[in-house]
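Here's the structure we're looking at; comments come further down.
Of the protein chains in this complex, one is absent; all others appear in place.
Letters A and B mark the chains in the order given here, with residues in each chain numbered from 1 onward.
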Amino acid sequence: MSSTSTNTADILFDVRRVTRRFGGLVAVDEVNVSVARGECVSVIGPNGAGKSTLFNLLTGIDTPDAGEVRFGGEDVTGMAPELLAARGIARTFQHGRVFGNLSVLDNVLIGAHARLATTRRGWPVVGAFAEVVRALVGSAAMRREDAELREEVTALLARFGTRLTPRIDEPAHSLSYANRRRVEIARALALRPRILLLDEPTAGMNESETAEMLELILGLKREGLTILLIEHKLDLVMRLSDRVLVLDDGRKIAQGLPDEVRNDPAVIEAYLGHRQVGAQAGRSETAAA
Amino acid sequence: MTAWFDYTINGLIVGNIYALLAVGLALIFGVSHLINFAHGSVYMVGGFIGWLCLTRLGLPLPVALLATVVGCALLGIVIERIGLRPLQGAARIAPLLATIGISFVLDQLAQIVFGPDPRPVPSPLPQWTLSIGGAALGSLDLLIAAIGVGAAAVLYVFLRFTRLGWAVRATAQDRDAAQQMGVNVNAVNQAVFAIACGLGGLSGLLVGMYYNSIDPAMGFQATLKGVVALLVGGLGNVPGAIAGSLLLGLVESYGVALFGTSYRDLFAFVLLLAFLVWRPNGLFSSNRRLPPEPLTGTFLSNRRAVRIPRRVIVAVVALAFALPFATPSSYVVQTLTNGWIYGLLALSLTLVAGTVGQISLGHAALLLIGAYASALLSVNLGWPPALTIPLAGLITAAIGTLLVYPSFRLRGHYVSIATLGIGEIIGLVVLNWDSLTRGPVGITGIPPLTLFGWQLTGARSVYWFTLAVLVLLALLQVRLLRSHLGRTWRAIREDDVAARAYGIRPNRYKAIAFACGGLAAGIGGGIAAHLYSYINYQTFDSQVSILALTMVILGGLGSVIGAVAGAIALISLPELFRFAADYRMLIYGVILLLLVRFRPQGLFGAV
Partner (left out) sequence: MNSAMNTPSLHLVSSNELPFTSPAMTEPLLKLDQIDTFYGQIQVHFGVNLSIGRGEIVSLLGGNASGKSTAMKVILGLHKPRAGTVSFDGKPLNGLPTSQIVRRGIASVPEARRLFGDMTVRENLLMGAFTRKDRAGIAEDYERMLELFPRVKERLTQRAGTLSGGEQQMLAMARALMSGPALVCMDEPTMGLSPLYVDKVLELVQTINRQGITFFMVEQNASLALQIAHRGYVLQTGRVVLSGTASELLGDQRIRDAYLGGALAAETAS
């Protein structure tokens, strides 16, 4: 099990022995994950392996019962999602959760919420009051920030060719499923993330849409974006990932380069079953090679 | 010491009656995940059916009891079939609103048929008394206890041993799995409604006999008490509902003993809020995490807002200003002024419920706070309305937001229940805090509107003033909606999980929304106080809250124009056309039902 040697200074996401139990069931059992800057790491595993639970633990939706999550050197275990967003963690959701009644533009603008001066928190009550005043009256600085943001978002949407730009003012619910998922990615990019967490980005997509998404993610990778990804389409995983992590029954059963993992007997067994494929035990018919 | 035993017994007896209500609510919630806000109306109908049987038809008590149960069971079936079955695919909030509409219809029908005055209900029972440890139990007490225990036993047997009972339990636990066992869940729903409403009606008759009074308005409070008991016991938990009811009965009984009768209801709602904040899953659940309620944030169907060209809007506003010149009748002008005031309330609610998705059922309380604030400041301190009205707005914003803040962690049904409870508490506090608010007497002699020394005499000047304030606040709200705040609010409404993932703190923005809404409503209340010159705790009550919601849905949740249009449509138009004044609430109920069923996006669509 070789992996690119990573210097601790480069490790962006460091998850140590994270555990989550639901009653008697251990959904995530002492899992370690580390993602270095610029890496693309995939998490795979059969149904019920604990991938979604792990993701929820990393994105603040759920809190681990044990273990530690460190991001950029800071302990972020159990932090709320809003706080993680402010630290540069952007995520997409399985099946895509866009704001249906908001326009494409508004959806993506929301992505930048955590980093704008306009929405800065300030003091407890006074800060909120100030934000209302800013919304009503605004200042030159605010208007400039808004204009810059809109330019940035327009450029972002242009990455998707003609898919999103002509529909920039349409409500997100009127878009096709694939376009909605693209909006989600655009929204994540508007956050200017240090790491992008993708939850099954191609779920429900057909072959050509999947291929397009693959190209997009490869492009992001080339630009140096750090990515952590859950995916089921294993050929995609092989092409995208620098490293692959395999979970089964809440535990990590393999980790390493895509090709290593693909041929790892433990992985094959986890996916296909506990007896060897091709060999027979007991009652059935002829064995085959 | 015996006094306390007395209170305990009394509390248990009343708790018994609540239990008949709450158990029905729990059964309904269990199988269909719906809080039946029409339950109190059924309870009221039960009281009247029983009264009819006992007085007009001269039937013996057992027959009257039976007739009540059967009659209300049938009513329950009708409610399920007509009001709720058609809404099966819709967002969860739709049935809640539909049941509210149904309650309006039933309440007003009863009022039309029987008149609003309370009437006594005879208790044709032999005069027995039983002494237990110094407390005296009359035959009615015993009857209620017997019915309570008997109903619980029958229900237990039904649920444990009959086929239909099993079907009910299975459906409540896992609807899909029950279907896969061959259970016809629609039939189960109907049966549950029939049973629940039958019990509710019986409860109404017993209450009528116990307090020797029934009236068409008794339903609403009953619904609220039932909901409190339901929540305390854990939504959908039938034995829990019984425990919750007994607890509620005891709390009320002791509360009344300690503080006086007018505090009775206050205790119920304080109990409600305490549970919502600390134990939203009810007494019997050990887990303090919030129950997983399906997101009801988007009641809005995915439809476009109707875009009105700016020219048209400007023209209509100009017309509105010009109107007093066109009509000599000051009556018309006054009615429209009242409409503008409600327009301010509607603005407030459309922001909170429409844009941010928090369906508040207690919004009239904000008008009340504003009215009292302005009235007290001008009457007690002699400050001019030009000062007290804006201050009232600020005070309402502050108090309203503060009170509602603990409920921000809740979602869906719980938000509505919480806001309903908070609204009721505010009304009750206003009623009971004599030293501040003059209690039930209300505030008289509120000075008329003056603007920097200029008395606004005449209907016209008041009209223009109010319209100007409305237009100003509407413009400000539009500005906010178009800003980053608007899209942030809408993001929270659409999907608060995704919103949080992008750095939006829901509590902060919900608070801002309630504060802005509180400002508008508070100002509206302040103007109303000076306009009406007399206010009391009933000037803006829960009916107004529901009316406000109907206005806002009619206009289109989230739409500023829609809010004003809805207010005019439901406040001024009926008045102007002398439109069946006695039937007003009935019509509102029907409108709400029709809207929810056929056009949930209202006139101007969702924004």
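Simple rule for what comes next: a contact is a pair of C-beta atoms (placed from the backbone, for glycine too) under 8 Å apart; a residue touches a chain by one contact, two chains touch by 3 or more.
Quick caveat: nothing in here was measured; it's all calculated off a predicted structure.
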| item | value |
| --- | --- |
| Residue, one of A:63, A:139 or A:176, that touches the chain absent here | A:176 |
| Among B:82, B:181, B:472 or B:497, the residue in touch with the chain that has been omitted | B:181 |
| Touching residues (missing chain, whole complex) on subunit A | 46-48, 176-177, 200, 203-204, 206-207, 232-238, 262, 268, 271-278, 280-289 |
| In subunit B, positions touching the absent partner | 163, 166-167, 169-170, 173-174, 176-185 |
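Here is the rule we use: only the chains that are shown with their structure count from here on.
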| item | value |
| --- | --- |
| Touching residues (chain side subunit A, partner subunit B) in the complex | 59-61, 80-82, 84-86, 90-91, 93, 97-102, 106, 109-111, 113-116, 118-119, 121, 128, 131-132, 135-136, 138, 146, 171, 173-174, 187, 191 |
| Subunit B residues touching subunit A - in the complex, by the definition given at the top | 298, 300, 302, 304, 476, 479-480, 483-485, 487-488, 490-491, 493-495, 497-505, 508, 511-512, 515-516, 606 |
